[in-house]
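A single protein chain has been omitted; all remaining protein chains appear in their positions.
Letters A, B and C mark the chains as written, and numbering starts fresh at 1 in each.
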Amino acid sequence: MDSGRLEAFSDGVFAVAITLLALNLVISGPGPHQPTLAAKLGDHWPVFAAYAVSFATIGIIWVNHHALFKNISEIDRTLLFVNLLLLFFVVSIPFVTDTIAAYLRAGGGNAALAGALYQGVFEAMSISFTLLFWQAIRREHLQVSLTPRQARQATIRFGIGNLGYIAGIGLAFASAPASLALSGLVAVYYIFEQTPGRAPQPPHPSTSTDPGSTTR
Amino acid sequence: MDSGRLEAFSDGVFAVAITLLALNLVISGPGPHQPTLAAKLGDHWPVFAAYAVSFATIGIIWVNHHALFKNISEIDRTLLFVNLLLLFFVVSIPFVTDTIAAYLRAGGGNAALAGALYQGVFEAMSISFTLLFWQAIRREHLQVSLTPRQARQATIRFGIGNLGYIAGIGLAFASAPASLALSGLVAVYYIFEQTPGRAPQPPHPSTSTDPGSTTR
Amino acid sequence: MDSGRLEAFSDGVFAVAITLLALNLVISGPGPHQPTLAAKLGDHWPVFAAYAVSFATIGIIWVNHHALFKNISEIDRTLLFVNLLLLFFVVSIPFVTDTIAAYLRAGGGNAALAGALYQGVFEAMSISFTLLFWQAIRREHLQVSLTPRQARQATIRFGIGNLGYIAGIGLAFASAPASLALSGLVAVYYIFEQTPGRAPQPPHPSTSTDPGSTTR
Partner (left out) sequence: MDSGRLEAFSDGVFAVAITLLALNLVISGPGPHQPTLAAKLGDHWPVFAAYAVSFATIGIIWVNHHALFKNISEIDRTLLFVNLLLLFFVVSIPFVTDTIAAYLRAGGGNAALAGALYQGVFEAMSISFTLLFWQAIRREHLQVSLTPRQARQATIRFGIGNLGYIAGIGLAFASAPASLALSGLVAVYYIFEQTPGRAPQPPHPSTSTDPGSTTR
């Protein structure tokens, strides 16, 4: 079974989830005793901040998903269901984004729980992606197998996301806004990350002649 | 007419329907006399349970749809419309999911009706899928025809879903939560099901040399 | 420019619009002085009726769009924008569906206007599709050109939809439910229509040897 339709379905889910994020931005219309639009927009900053972080995170998952499946030649039933597990958490992101936006300034246990829930879904999504990657390696479904150096780099890359979100769960109990900022930093890290031998993207089969591979 | 665009349109509908499920998860923001977020989330369990079962069910329909159409070489007008009938019930799933989530603890006739409606849409979806399968066989549109053993297995596979949802309609009148749990079990069954000769997925044309085919 | 991406974008819009129809089905949860779920569902019939008619209509537009573009070899800028015009009315269908569902039993001028608006969007969508078809013929973009008989049949086919929706606009002023029923009949007609030489779907290039073509 080829990966075309899995990618099409996943792209659809990513596209809908990333666009639904914006449904929560809506601001109430003008009314007799309402504050000005400027005041409302200013008051709305947690919604915009959560929207930006979640948009960047879903965008990066999509980029990584794209890179991983470029190198997968064959799909089996297990991969289909691990991919569905990943999508389950992606689809939950608009919900936890709304929740953290609503409770970010509530303080106390409410903000902490909203922050931990947000980070928890990101962590679960990150773990699902790692499972997808392991499953792809274990079943020898990669078109171009990884060199040990590439495998180490991939482990480091996934580790940074996983550790960031776990730290975020803890940080949420100290400060929900700080934990949201941390998720934003993780997203920025992935945007600018340029490891030369990015594991899931060996540009050409000739990467197996990469000097690192001589340590195999 | 090839099946590419039918699959693309169906994938779009599956992707939107599965993502819209999460729109119902939203929790009201903090307010003066409101319970804590933890209390709200705890109180919200029917919404999460219904979301998980519906997500898994749509995911499995998609996997089976994917498997069926891999083996269909040609699409005619009847298949297009039977597929639209299937999508009609898929699109209805977010509605019945919201309804069962809202009424699960209402008890009495309300919960029973909400549960029966939920199971009824799943059953209608399951029947539509069976019609799609029969239509594909009858018109000899399969690229690889089924052996009698494969046809028997396919009948058993579809039967389990159909019987499960019909039993769920009855069970809803005794206990709506139990009927929701039953749908969850049907979904789990399909996730772990590994019948060797899964009918709509003959891996290679060489399956026609399968020992079971000698009984033809 | 090939038609692949136009079809993918259009499929996305069709898929989202058809799935958003179901957002309006939502029923309020149980409450202290609320009627039973059965009473609410019964009271909700205009919503279900409008949903079914709109679903069938969008489904049929999609089937016809699919059939038309199978036979178009090349896309120019005009076709792109006529297609956007068609999508503009498709995207408006969830709105007019909600409106007719809300006002169907309101009676008087309100129901008539809601019905006329519904039929008017269907008529505008139908005219856009006719423009798309004419544009495709005029620019000689069809892979297989139509015989005069096929062209006559295509004109009849489009005419039935156009006349049905225009009649529906008028009928809405007498009875909004009757105009909704008429749109449902138009949809049923297209589902069962089986004209042998359906214009946009010449099965093989050999249709140019069709006897009708001798009258050219």
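Heads up, the rule we're going with is that a contact is a pair of C-beta atoms (placed from the backbone, for glycine too) under 8 Å apart; a residue touches a chain by one contact, two chains touch by 3 or more.
Worth saying up front: this structure is predicted, and the values here are computed from it rather than measured.
> Which listed residue, A:V63, A:L163 or A:A178, touches the chain dropped from view?
Checking the options A:V63, A:L163 or A:A178, the one contacting the hidden chain is A:V63.
> List the residues of chain C that touch the chain left out of this view.
Answer for chain C: residues 1, 5-6, 8-9, 11-13, 15-17, 20, 23, 77, 80-81, 84, 87-88, 91-92, 94-95, 98-99, 102-103, 106, 109-110, 113-114, 117 touch the chain left out.
> Tell me which stretches of chain A touch the chain missing from the display.
Counting over the whole complex, chain A touches the hidden chain at residues 7-8, 11-12, 14-16, 18-23, 25-30, 36-38, 41, 52, 55-56, 59, 62-63, 66-67, 70, 191, 194, 201.
One rule holds in what follows: only the chains that are shown with their structure count from here on.
> In whole angstrom, what separates the CA-based centres of chain A and chain C?
38
> If I count partner chains per residue in chain A, which residues reach a count of at least 2?
As it turns out, chain A has residues touching two or more other chains at 12, 15-16.
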